[in-house]
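Can you read through this structure? Questions will come right after.
Missing here is one protein chain; the remaining ones are kept as they sit in the complex.
And now, chain A:
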Amino acid sequence: MGNFKGKVVLVTGASRGIGASIALAFAAEGASVVVNYVKNREAAEKIAETCIEVGGDGFPIQADVTSESDVNEMVNQVILEMGKIDVVVNNAFKPYVFNPDERKLAWELKWEDYQEQIDGAVRSAHYMCQAVFPMMKKQSHGSIVNVISNLVERPIVPYHEYNTAKTALMGYSRNLAAELGPFGIRVNCVAPGLVYPTSASKHTKEEMKELIIAQTPLRRIALPEDIAGPVLFLASDWSKFMTGQTLYVDGGFVM
């Protein structure tokens, strides 16, 4: 306990699902957590309250991460109130329904479908990173963890636009890692497998879940809280000599 005491952690899309679990896990280790949300204020406030209950601190801040001005405002507010940002977890993404039966086929996709997902994944991460670089450079430390997907390695379902955007985010992260290493800033990715239940996966059919479970050495699908551990690891000093890496959190589905 208390591994993140005194640290300021910003988690985007933290009002529910994986983001909420990550926020709570940081708080349980004593961190002050900025619970970013775009719409669901009530849920974000609840998560922030729970952050306090579990031993950390929680501050809900509204910002649409695909808006540069929103992001800058949020980061400025955090720096103004808390003086620093140690960890950023880019978890928010453009809503996407993971339904293998209803997904668009390759020949049905328009460029706008890709653009939307790339904006949700890469543009938002870019705005966040640009906003925190000055502070992190000044601090000479910082850890950025980008949440991608194990589908980048093995598109068991080709959710084209989503997988492409997440793969782009992995490439983006590696390049940042190369550039920012000399400043003591680390950039890594966590790539979960199918996580259930979340609002994005609630339409995933049982047959699909069973198919994935049967091919997963640890024989189950991830829960939101399963993702938090590796994120905390990459944000902590335990991984201080790791950057540009992707950790797959999928029970061994990808290896």
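Quick note on the criterion: a residue touches a chain if its C-beta (ideal position, glycine included) is under 8 Å from a C-beta of that chain, and two chains touch if they have at least 3 such contacts; residues count from 1.
In this text, contacts and distances are computed from a predicted model.
S.K.: According to its UniProt entry, is the unseen chain "Acyl-CoA reductase", "RNA polymerase sigma-70 factor (ECF subfamily)", "Biopolymer transport protein ExbD/TolR" or "ABC transporter ATP-binding protein"?
M.R.: Missing chain, UniProt protein name: "Acyl-CoA reductase".
S.K.: Write down which of A:104, A:138 or A:220 is the residue touching the left-out chain.
M.R.: In the full complex, the listed residue that touches the missing chain is A:220.
S.K.: For the chain that got dropped from the picture, name the residues of chain A it touches.
M.R.: Looking at chain A, the ones touching the missing chain are residues 196-197, 206, 213-214, 218-221, 223.
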